[in-house]
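Chains shown are a subset, placed as in the full complex.
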Amino acid sequence: GSDTPAASPSSPSSSSASAISGTVTVFAAASLTGTFTQLGKDFEAAHPGVKVVLNFAGSSALAQQINQGAPVDVFASAAPKNMDQVTDKGTPVVFVKNKLEIAVPKGNPAKITGLTDFADKDRKIALCAEQVPCGAAAKKVFEMAKITPQPDSLEQDVKAALTKVGLGEVDAALVYKTDVVSAKDKVDGIEFPEADSAINDYPIATLTNAKNPDGGKAFVDFVLSDRGKTVLTEAGFAAP
Amino acid sequence: MSDRRRQRRIGGRLPLVLLLPALLGLAFLLVPLIGLLAQAPWSTLPSRLFSEEVGQALRLSLVCASSATVICLLLGVPLAWLLARAEVPGRGLIRALVTVPLVLPPVVGGVALLLVLGRRGLIGQHLDTWFGISLPFTTAGVIVAEAFVAMPFLVISVEGALRAADPRYEEAAATLGAGRWLTFRRVTLPSIAPGIVAGAVLCWARALGEFGATITFAGNLPGRTTTMPLAVYLALETDPDVAVVLSVVLLAVSVVVLACLRERWISGLR
Amino acid sequence: MTLYADLKVTRGSFELDLELTVEPGEVVALLGPNGAGKTTALRAIAGLLPVTAGQIRLDDEVWDEPPRVFRSADRRPIGVVFQDYLLFNHLSAVENVAFGLRARGMEKRVARAEAAQWLDTVGLTDQARSRPRALSGGQAQRVALVRALATQPSLLLLDEPLAALDASTKLHVRAELGQHLSRYDGRTLLVTHDPLDAMVLADRLVIVENGRVVQEGGPTEIARRPRTEYVAQLVGLNLYRGVAEGTTVVLDGGGSLTIATPSSGPVYVAFPPAAVSLYPERPTGTPRNTWPMVVSGIEQHAHTVRVRLTPDPSATQDRAAPAVLLADITTAAVADLHLTPGQRLHATLKATETQTYPT
């Protein structure tokens, strides 16, 4: 999925704002809940009469639903892998990237300084499971840094890891920057250089058998527009 | 009843050996809730509570859980009766199979439902082409998912009650000319009413808290399929405090409903 | 239409093998000791227990005939009063009685009105709205009775219907029941171990012991000629089995006695306890049977005292006495004799008081 070159975005106002109508159904990864809710509202404001229906869940669950014939126009996945699972995905485009960061409880009570602390048996560490994108990315990072982490838990998603950091259950976890931003009153983020080696792509696509292909296309364009970029970067995402 | 009268109760003092584990059990169930309540951001609670989405999700949750319970009662009580009273070959296996949706991780249950009732599923494709009915991503889908997950609770509770009931009353009814159906309605059902109430409560509560199968089978569309647990899930993604508030709301509603309903039902039955 | 039942039922180590017929309008009482299989027989006829072999039919309407036919209880035109009532606890008395009527399709209001009338007939008007748990034992029994009667069944099965009633109510309800049964043109099978109930209510008695019929006949016939010790005790007679030779009968259980009418071969000898007289000293009168005995038990009945006697082991000169002898005497006589257990006295029996009949 990540092989797709960035499509040339046409400005949202230029194209046929009048041509689209009806409902646009968007399936988006749970980690996009905040941003896409915002974008959906903005899109509705820009296209009066159009309704955006958002369905947030884990990317893999969404892929399953789509393959089982869910009525969907746009799919925004948190990982290229899940996008690949979808059979009639059309042409996916990477619209943001996400970078790993070390999350520590507010005030960093365990004095975590960098990735090396993850090899410390005495520290409580949470990572994502390898099966989920942030886990795969973490694995890559540790391989790069030649560190064998000693996790106490392999979480099923970033939020689970973040919850444990927020409650002080673990001393550190590797999560996405966006997650640290969203929970900034509970956790602190520590950047580390190796993060750049494992950047996660978020692809978005209009599905080939969409009921409202025009609306879908318009929404994808809107996400890729400047307005979209602003919303997404504010949440901690990096532009592709 | 005054304290003094209570002292004079018939059964004598409560034995410590029962009281102690009972209180421990109670604490085990309640202390985490207290923890949750202690953490809830009470100051901002009202503003978050009275948003339209919360109301919508709450209403949807109650409607779906109640509908699912009704479906479970309609299908589950006869099924329990079949398991307890009729001599069906391979009953032991059937009984074990009935508990399967309990063991199935709900998400897998949702996948299974999609495989069968989805637009491309075994049965779903026919439903779609013949009747134009499509369950996934509809409120009906939520009800189906909740019923699927919650029905075993009802079946097992009711079957237990049926087994404990004295079958000679059914015999007496038969000698009075009542067929199995009449006997079931007028004799069996009333005598196992406490068991049915218990089962329905389990069923309703389970349906109210259902998350995995619902989000997988019915999706997460606000106003249509976003029940409270799904809203909690989404809130966890953006703002964990809101999630706690929503959970507390869900709990409060269910406690109020159950406290009113069960006490009334039970006292009406005795 | 006659009820014909040939019941063969095996329950654990217990085996029931019973043949019964009940004519229309007839009341047959099934009498027998505890565990004889009365309830078992009743349940088989009611359709609550399939027979292992045999047949149950109402004329040519077969109800049960293994292995082919089995008509379930609700499709047999029966009414049953159970030994422990089995009233529906969640229904009021009147609803209990209306149940059978409603099951037979009667409209709710009509059924309730009729049920209330039935309750009236057993004096339970005030208890019509009570739940069974708030009824006393006897009240519950009466509700069960009318519940079964209300559906006007072709066959009425009663398992000890009067057992829990007190003496005065029993008199009343028994008379009531007797009236119903005499007016009732269906068949009635009454299971009881109260001989009085059986004698008063039944046209014919079937005595069961250990799953088998041991005697059958009209109440008077049975009362006069019991064939087992159980039956004799039931009707309050002394009964012995023995071998007669002329006027002497050597009893199977030990002892011998003299009878009036010469006879020969195995016979039953029966006489009422009232025919036995007791004397502190050996009497010298006409009675042909005189035995030295010891008092082993005394029971106060309403008007008489029943004395249980066993042979006096220290006495040898007399002819051997029967192993057990019952005597009924007046309370005054008890006072006169200063009767106490263990006391020795002499019992006499006039030969003319005995009844002899072949086994």
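Chains: A, B and C, in written order; residue numbering restarts at 1 for each.
Here, a contact is a pair of C-beta atoms (placed from the backbone, for glycine too) under 8 Å apart; a residue touches a chain by one contact, two chains touch by 3 or more.
These figures come from a predicted structure and were not determined experimentally.
*Asks:* How is the whole complex made up, in copies of each labelled chain?
*Replies:* A x1, B x2, C x2
The rule is simple: only the chains that are shown with their structure count from here on.
*Asks:* If you average the Cα atoms of chain A and of chain B to get two centres, how far apart are those centres in Å?
*Replies:* 34
*Asks:* Would you kindly tell me how far, in whole Å, the mean C-alpha position of chain C lies from that of chain A?
*Replies:* 88
*Asks:* What are the residues of chain B that contact at least two other chains?
*Replies:* Residue numbers touching two or more other chains: none in chain B.
*Asks:* Can you list the residues on chain C that touch chain B in the complex?
*Replies:* 46-48, 72-74, 76, 78-80, 82, 86, 88-91, 99-100, 103-104, 147-148, 151, 157
*Asks:* Which residues of chain B touch chain C in their complex?
*Replies:* Listed in rising order, the residues are 168-169, 171-180, 182-183, 186-187, 190-191, 193, 269.
*Asks:* Under the stated contact criterion, what part of chain B meets chain A in this complex?
*Replies:* 107, 110-111, 114-115, 118-121, 136-137, 215-216, 219-222, 233-234, 236-240
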